[in-house]
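As you look at this complex, bear in mind that one protein chain is not there, while each of the others sits in place.
Take a look at chain A:
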Amino acid sequence: MIRRFLTLLAATAVFALPGLTNAAPLRIEITEGVIEPLPFAAPDFVAENSSARQLAQDIAQLVADDLSGTGLFREIPDSAHISTITSFSSPVQYADWKAINAQALVSGAVSLQPGGRLTVKFRLYDVFAGAELGSGLQFTGTQEGWRRMAHKVADAVYSRITGESGYFDSRVVYVSETGPKNERKKRLAIMDYDGANLQFLTDSRSIVLAPRFSPTGDRILYTSYETGFPRIYVLDVASVRRRVLEEQPGTMSFAPRFSPDGQTVLYSLTKGGNTDLYKMNIANGRSQRLTSAPSIETAPSYSPDGSRIVFESDRSGTQQLYIMDANGGEPKRISFGKGQYGTPVWSPRGDLIAFTKQSKGRFHIGVMRIDGSEERLLTASFLDEGPTWSPNGRVIMFTRETQGAGGSASLYSVDITGRNLKRVRTQGGGSDPAWSPLQE
């Protein structure tokens, strides 16, 4: 009996005492967080020669503007910086950047050679980790292309922090609008995503509509009323040469869009009072009818893999969204909410469809899953329409028109979360934007 007691006592001492110092880890679950821009610092890049001094400032500022413009980042102004970076190779004083709560730091250097060759290099640091985030990168180009190099730096920074590709080195084609509403002049214009480097591609003698980029960004499809009837044209961006794509007497063709491989064009054709979907092989000009309903089918858009098509149709009595096989077949309706749905565009990621919705006298830009579930309206105004996706599928640009005789159309962009709604800088009014893929 005594031995049992002592054995029990000894066992308690052996097992209980170490247990005091080897407790199981405390486990907690975090399910709520905050959604706020990530603070970062982008001090002026180091000018490696005197001729690059202004460019060093401009490039650093453009990188900061790109990042801040997403709404996901917040730049800490230079006046708050404790450290200054005077050499691209000098070690980073993480404590100084931590003290101002900079969670990311972008440092860079710029050199301009006598021949006009510009070199931009940068490093990205995770301040709180006290380590570089990825390796240093270097871009080389002409002095005139400094904005593109800055956009590429910003794309790399964005990608490393968010985990998804950027969209800054991209362009936007749209319909530039000038003049009063009853005498509005429209012409195609192309610009950087941020409004810089504006170029006009057509004159204003005829109405142009709905420009769309090819998958490589080198060609543009659009609709023109040059002949009095809507016709689809293909325009080469570099040479600004164009040709008619579809010309059948007594028909109207419009709403074109490239297939993901760039070999086929989807469009609507009105013949005999009926509008259906067609697709045409650009190389041989052969077209194929995809729908044959007595209703109006238009605004087709390919899925990223080219296997399916989403479009709008009023076959149910009201304008709704449908998905069908790329070679035709029985469409499946995906929109069932109250109101009318139109201009669907498949996301580059393939998981969402952006659309225009008209309900209770107001227009909305919204997104839904490809099965029609989880519909979310991102905007609401007198007239919002014509969404287009950024190359990474994170941002939607669209047209917003104000009410009244003096109303005008402008381009706006919004994050797919519904945050960061802002106007896109354009020269004059604009409508029908189409976002290019990332430039090579």
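Throughout what follows, a residue touches a chain if its C-beta (ideal position, glycine included) is under 8 Å from a C-beta of that chain, and two chains touch if they have at least 3 such contacts; residues count from 1.
Here is the rule we go by: contacts and distances are computed from a predicted model.
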item	value
Protein name (UniProt record) of the chain left out of view, among "Protein TolA", "Probable glycine dehydrogenase (decarboxylating) subunit 1", "Tripartite tricarboxylate transporter permease" or "Cation acetate symporter"	"Protein TolA"
Sole residue of A:E132, A:D194, A:E226 or A:D314 that reaches the chain not shown, by the stated touch rule	A:E132
Touch criterion as defined above, residue of A:R148, A:K357 or A:R400 at the omitted chain	A:R148
For chain A, residues in touch with the removed chain	2-3, 6-7, 9-10, 13-14, 17, 20-21, 23-38, 72-73, 89-91, 101, 103, 117, 119, 121, 123, 126, 128-129, 132, 135-142, 145, 148-149, 152, 161-164, 349, 374, 376, 394, 416-417
